[in-house]
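I have a structure I would like to understand better, so I am pasting it below and will then ask my questions one at a time.
The complex appears here minus one protein chain, its other protein chains still in place.
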Amino acid sequence: MRRKTELSATPGRVDQAHGSVLDAVLAIALKDATAELRRRTAVVAVLFFAATALALVSFAIGPFGLPPDDRPPVQAALLWIILFFAAATGLPRAFAHEEETGTALALRKTLPAGRVLAGKALFNFVLFLAIAAVTVPGFAVLLEARAGSAAGLAATVLAGGYGLAVVSTFLSALSARAGQRHVLFVLIAFPLLSPLLLTAIQATLEALRGGFPGTPLRVLIAYDGAASCGAYLLASVAWEE
Amino acid sequence: MKILKLLLLPYMAAVVAAAFLWPEPAKGFIGESSRIVFFHVPCAWTSSLAFVVAAAYSLAYLVKRNPWHDEVAHSAVKIGLLFGVLTLITGSLFASIMWGTWWNWDPRESSYLLLVFLYAAYLFLRAAVDDPERRARIAAAYALFAAVVMPFLVFVAPRVTASLHPQTVINPQGKILMDTPTRAVFFGALAGFSGLFLWLLSLDARATRASRLERAR
Partner (left out) sequence: MPSATTLTAENLSKSFSGPPLFRGLSLSIRGGVVGVAGRNGSGKTTLLKILAGLMRPSAGRVLVERDGRPIPDPDRRLAVGWSGPDLELYGELTAGENLLFFRRAAGRPERREDARRRLRDCGLDEEAFDRRVEEFSTGMRQRLRLAFATLFEPDLLLLDEPANGLDAEGRAVLAALVARTRERGAVVLASNDERDLAGADERVELGAGAGRKA
């Protein structure tokens, strides 16, 4: 489906081109990425946080010398706890920063909330993958985690991360102009993300033990679908003036 | 309406008395502990009902933007929190009698704990927004989003194979395995607690509305 591209601005001519959702989503994600790369505050802070948490966990758990069979549940749980808190540090900036700098108005004037949310969720998903790229190998090295099913682990990180990104972005929109933003975010995120985290932990556990976690993955994907629909439909309510 | 409210007190008194006096304690339970089903289950039912009410009225608020709907949703969450906490306490008491521990990380238990956290989170969110219209709108968005996402908890819970939680009232055979006195008191309690919920809901919501109207004058 080709949409009409307005290449020259002719004053007085009203263009009836419909912007596609994908245009908006990609443009926003790219813009957030560009701005973030130039600013570098969020990315650096979040990756540092993940690395610190990883180090702390390794120092704490390492000396206990858990027998290899007992390790997977602990590793699975700790992985997602670190991912959750790292995400809670970085992902809410999606909307918070726009409100702080005053650019939210320009965005809201130009685009429907659903598209803005989708674009930011995409950026947040990429940010999450960056966190996972640091954390998961870190686990393999420092906590001697061995994934029996690497594909299963990868699928879990992707499916779990997507849900985490979507829900975090939505809640970021909700809490963008509330007081006590940082604490508030964790409080309101925890109950909603718990089903996701528990399922992801279960899936990670199965993957670490060698099996492809089919059942938990199905639940994750269903959760992701429901959360995406819910977030998109409620976006304008969450982010209106 | 008023007559129902007045009857609620003697009715509930009768239910409580009956719970302790009429049915025999169930087999397979330690001592009189099975009687807790007359309190624990209705509390659980009520706090779940509160969630549905809150979600429904949140949707109504977003459609109509009538502050009353927001007040009802808010009250429903507060009362849902109350009954949720009671569910956890009664469940915990039962667990301590049956298995000697106060908490077991049973999926059903944990899902109620999360429900309580959800209610608390809703209330925190409300407390963090000053402007009444924005507060109502944001709270409604949160409640509806939760309604979309939280049911997955129901899928997470049963996936654990073994559960300590006693078989629920509705079981695979589709029959209610209770004798007549137990059944009578159980459903009586369920009705009574529901009535209690509706009455508290009405009271709290109307009180909130009254203070809003008072401020507007």
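Going by the order they are written in, the chains are A and B; count residues from 1 in each one.
FYI, a contact is a pair of C-beta atoms (placed from the backbone, for glycine too) under 8 Å apart; a residue touches a chain by one contact, two chains touch by 3 or more.
All figures in this text were calculated on a predicted structure; none of them were measured in a lab.
Asks: Write down which of A:A24, A:L83 or A:L197 is the residue touching the left-out chain.
Replies: Per the contact definition at the top, the residue touching the missing chain is A:A24.
Asks: Can you tell me which of A:T52, A:T103 or A:Q180 touches the chain that was removed from the display?
Replies: Of these options, the touching residue for the absent chain is A:T103.
Asks: Can you name the residues of subunit B that touch the chain not displayed here?
Replies: Counting only subunit B, the missing chain is touched by 130-133.
Asks: For subunit A, enumerate the residues touching the unshown chain of the complex.
Replies: Those residues of subunit A that touch the unshown chain are 3, 5-20, 23-24, 27-28, 31, 34-35, 38-39, 101-103, 105-106, 108-112, 115, 119, 240-241.
Please note the rule applied: only the chains that are shown with their structure count from here on.
Asks: How many angstrom lie between the centres of subunit A and subunit B, each centre taken as the mean Cα position?
Replies: Roughly 32 Å separates the two chain centres.
Asks: What does subunit A use to touch subunit B in their complex?
Replies: The touching residues are 167, 170, 174-175, 177-181, 184, 187-188, 190-192, 194-196, 198-199, 202, 215-216, 219, 222-223, 226-227, 229-231, 234, 237-238, 240.
Asks: Under the touch definition given earlier, write down the residues of subunit B that touch subunit A in their complex.
Replies: The touching residues are 62, 114-115, 117-118, 120-122, 124-125, 128-130, 134, 137-138, 140-142, 144-146, 148-150, 152-153, 155-156, 159.
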